[in-house]
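For reference, the structure is listed below as structure tokens.
A single protein chain has been omitted; all remaining protein chains appear in their positions.
Letters are used for the chains, namely A, B and C, taken in the order the chains are written, and counting of residues starts over at 1 for each.
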Amino acid sequence: MPSEMVTERVTERGTEATEFSLQQAINLALCHACEDDDRVLVFGEDVGRLGGVFRVTDGLQAKFGEDRVFDTPLAESAIMGMAVGLALAGWRPVPEIQFDGFSYPALDQIVNQVARMHYRSRGTAPMPITLRLPSFGGIRAPEHHAESLESLFAHVPGLKVVSPSTPGEGYHLLRQAIADPDPVIFLEPKSRYWHREPFDPAAPVPVAPVGTSRIARPGRHATLIAWGAMVSRCLQVAELAAEDGVELEVLDLRWLKPIDAEGLAESVGRTRRAVVVHEAPLTAGLGAEVSALITERCFDTLRAPVQRVTGYDVPYPAGPLEDQYLPGIDRILTAVQTVLEYRRG
Amino acid sequence: MPSEMVTERVTERGTEATEFSLQQAINLALCHACEDDDRVLVFGEDVGRLGGVFRVTDGLQAKFGEDRVFDTPLAESAIMGMAVGLALAGWRPVPEIQFDGFSYPALDQIVNQVARMHYRSRGTAPMPITLRLPSFGGIRAPEHHAESLESLFAHVPGLKVVSPSTPGEGYHLLRQAIADPDPVIFLEPKSRYWHREPFDPAAPVPVAPVGTSRIARPGRHATLIAWGAMVSRCLQVAELAAEDGVELEVLDLRWLKPIDAEGLAESVGRTRRAVVVHEAPLTAGLGAEVSALITERCFDTLRAPVQRVTGYDVPYPAGPLEDQYLPGIDRILTAVQTVLEYRRG
Amino acid sequence: MSSFSAKVLVRSRKLTSLIAHCCLIHYLLCTLSAMNLRELHRHLVVARRLDEEAIALQRQGVLPAYAPMKGQEAAQVGSAAALDPTRDFAFPTYRELGAAVALGVDLVGYLASHLGNWHGGLYDPMASRFAPFNAVVGGPVTHAVGWAMGARLDGTGGVALTYFGDGASSQGDVHEAMNFAGVYRLPVIFFCQHNGWAISVPSERQVAGGSVAARAEGYGITGRRIDGNDVAEVYEATREAVDRARDGGGPTVLEAMTYRLGPHSTSDDPGRYRPLAEERQRAQDDPLLRSARLIGDEEFLAEAESHAAKVVREVREGLLALGEQPGEEMFSFVYREPTRALLEQQRRWKESADAQ
Partner (left out) sequence: MSSFSAKVLVRSRKLTSLIAHCCLIHYLLCTLSAMNLRELHRHLVVARRLDEEAIALQRQGVLPAYAPMKGQEAAQVGSAAALDPTRDFAFPTYRELGAAVALGVDLVGYLASHLGNWHGGLYDPMASRFAPFNAVVGGPVTHAVGWAMGARLDGTGGVALTYFGDGASSQGDVHEAMNFAGVYRLPVIFFCQHNGWAISVPSERQVAGGSVAARAEGYGITGRRIDGNDVAEVYEATREAVDRARDGGGPTVLEAMTYRLGPHSTSDDPGRYRPLAEERQRAQDDPLLRSARLIGDEEFLAEAESHAAKVVREVREGLLALGEQPGEEMFSFVYREPTRALLEQQRRWKESADAQ
């Protein structure tokens, strides 16, 4: 019963590993964050009674009451502006913007206020806001419901940006984001919401500091770099390549700001070849930053120019065209082949 | 007399080269565009009677009337939304947003509407909007008055982005932008508004296609890549380096979308070393795209990793700190030295 | 006097302002000559049956998703029918099937958006006087203001009408648009379908003060709340607003009180946030039943149904016959002419597409 998601899961706190979808893991992280810190507030369009259009906040209002978990009127700028005010009043706001493409109306508040208030106030104004943003494509959604804004957010000083790739990552990274004293943009890969994996929220995990990446699969011939939904696609690619004896390392970047430049350099220093994969359009996408960072740090060891496999420089398309737009397995494999076969001229 | 700027200049149309500041050249381009195409409309906050806070639209309302050149209420989102509607009604809107940092409230309209309406309508809806945006820093302005948004705009499919570096460029690029059938973001380097150079608006110029860069100074030891106000700074650096016998090529990128990848590859293919300079923060700045493009195209010829000299990943600072934030001559020279002295490990 | 014109008189008595009284004769004349309740009813039935068909197609897996407008037919048809498609222009949201029907928009092209063929739909928005399907809540409202200014500059007498919901009324853009329209006194109609819900949020917790029309006064513009389930009232009120706008009388906010009888979209489950009893009760005030009752001519009503069935059949066939859009279209509409970089990306896309 979806409407009892939280209560159902809550009883499991500290029991054993179960199958969790990303959507459930995030729901649980929100629940535990609300339990552990009574300054946490969850709000946004339809997050209360409905439990969110993706049911990610399901059951939270019933459990924590309408003061802690509430619906807002339909205005993204005010949602973020309200978060600023709540933070100034000593609360820990966890707003949701319903879809990636609807964060644009809130960008003025996010960039000019959320990201700068701590700086503007010389460190006196607390701004521990976590913006949850269902993101990226892959679900045949209407226009504006499949956007990738990470390079935009990563460019803004004062923000941190993170995107989980698995249910377990979703749980821990969201708890880390909410506990963080700075504003964090939490990009949820909506195409992975329903993918289930075993995960024990109570199992002790070594807490990786903010800004560290994760080797999702070790390998030695080339590094595939991705985040969000593209991590599982890269793992598929690595699986396929392994059949041909090519061992690809898959690096889940996780934090898109601050970026783990050292982690990138370490991996590509070993594999000497890199392919970065993202859904966002090519030009000025975060792949450019990853490519530049790697090249700056591994110029001598790199055996081929870093390849970017990305969305095209076109608006995110409708329907079946989305499969043609998104980096597919074949396009990624082609790029892998390029870096493997590259010979200096 | 500033309030007669247009009328004064207009009489000069087709006469001879005079000293023009960038602010005057843009004023003249607007005037000629209004004369040559009676569908051109100029509007924004304070652009009418006042002639703009930088006097860039000075005299235009007096000359073309309140229908063609008008003040709007203080709401950037509506300014851009109105531009969309005017374009759909067959007009050619040239709105101004008063300062870079105040384009955030309009970003939803710019990204979700302006940039996509032509695509969404399958090419039937005309969208020849030129957004003029006084941009970048260097004038000790208040907060939000010195921002560099080019990487953000360059990431958005459907937009074109351009920034002039001299009065002559300002005139021709603005005329080209207004004549272009697609939406163009025109970033005016406000720190160069008052810099004067001789320029004859009537002189026939070979029209460089949209998306072509310009060699501002030829050289052979390394290429400095810049746009807007940083072009003149790079020229200063080249001047200094020449004293030491180092011949730096300065490439004025001009179009930040589409980027002249071929022009970059051509220049760096010759010089084999590149430094890209911009005011925006480092991470996910357009320098990353330039670096990636060059590396992808010139991997074999490059003698050193492309260096980025940029603003730091901090909010644009106040007062004297701005000189420490902006890429200074010394920082650029250090990067030049790095690429020149680089030896593969 | 037909029951319909009698009804007009009754409604007219509700208008108490002097101007309204002076215009009565004029309105009666317009109403009786140019307008036709029967025609409106035919549109209502087409809209209803097509909406039902779209839901069926979604259940059958043809449409990936759909946003029903059941219950809002009168608000949409009545307002759109009051426009002059030779010179006016409408700005829809994502739930404007009834308006598309009344304006004669290519309905296969309209529903192609829900089919997922093309976000903006496949109809020609410029020729249809119906802007591309817009999924940003509040997004197109300022466009109408700009269009209205353009039309006034051209002296065409054209009027812009923009649709938006009670939820959308919370967006900053709607305020900015009304303020601009008020300052410039533009020929634009802000047509709010107050259908009680914005997904799961009831308008009591959305619209502070309770009325979108009441906001108009704060901008010095005319605001009027109307019965959105009465197609004649909607038509008349919109006609009045259109005439005023054409005559230079400035903008109007119309708030059509109606109810979203279905879910927000086919992915939505209203049972999670509103009692079924509310839906049932509101379903009794059915705009189609109301106009049918007024018309009272069983033969005509049956004919309207068979006309609708025919339209539905044609649209269904048209939708099923639509192929996927060719991948090239991803590239060809981004700019008027594709850039060099885009052509290169298209070339690479073609290579990888051909390789599969």
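Things worth noting here:
The rule is short, and it goes like this: a residue touches a chain if its C-beta (ideal position, glycine included) is under 8 Å from a C-beta of that chain, and two chains touch if they have at least 3 such contacts.
The model shown is predicted, which means the values in this text are computed figures rather than measured ones.
In terms of the touch definition stated at the top, the absent chain reaches A, B, C within the entire complex. From the options A:62, A:86, A:208 or A:240, the residue with contact to the chain not on display is A:86.
Within the full complex, the residue among C:205, C:224 or C:272 touching the omitted chain is C:205. Across C:127, C:183, C:302 or C:320, the single residue that touches the chain missing here is C:183. One chain is missing from the display, and on chain B it is touched by residues 3, 45-46, 48-51, 53, 71, 73-75, 77-78, 101-102, 105, 140, 142-145, 282-283, 312-315, 317-321, 324-325, 328, 330-331, 334. Considering the complete assembly, chain C touches the hidden chain via residues 169-176, 178-183, 205-211, 214-221.
Not every partner is drawn; the one left out touches chain A at residues 41, 67, 72-73, 75, 77-78, 80-91, 93, 108-109, 112-113, 117-125, 157-158, 160, 181-182, 210-211, 258-259, 261-262.
Just so we're on the same page, only the chains that are shown with their structure count from here on.
Distance between Cα centroids is largest for the pairing of chain C with B. Averaged C-alpha coordinates give centres for chain A and chain B that are 32 Å from one another. Under the contact definition stated at the top, the residues of chain C that touch 2 or more other chains are 118-120, 136, 172-173, 329, 334, 341-342.
Contacts with at least two other chains are made by residues 77, 108, 112, 119-120, 157-158, 258-259 of chain B.
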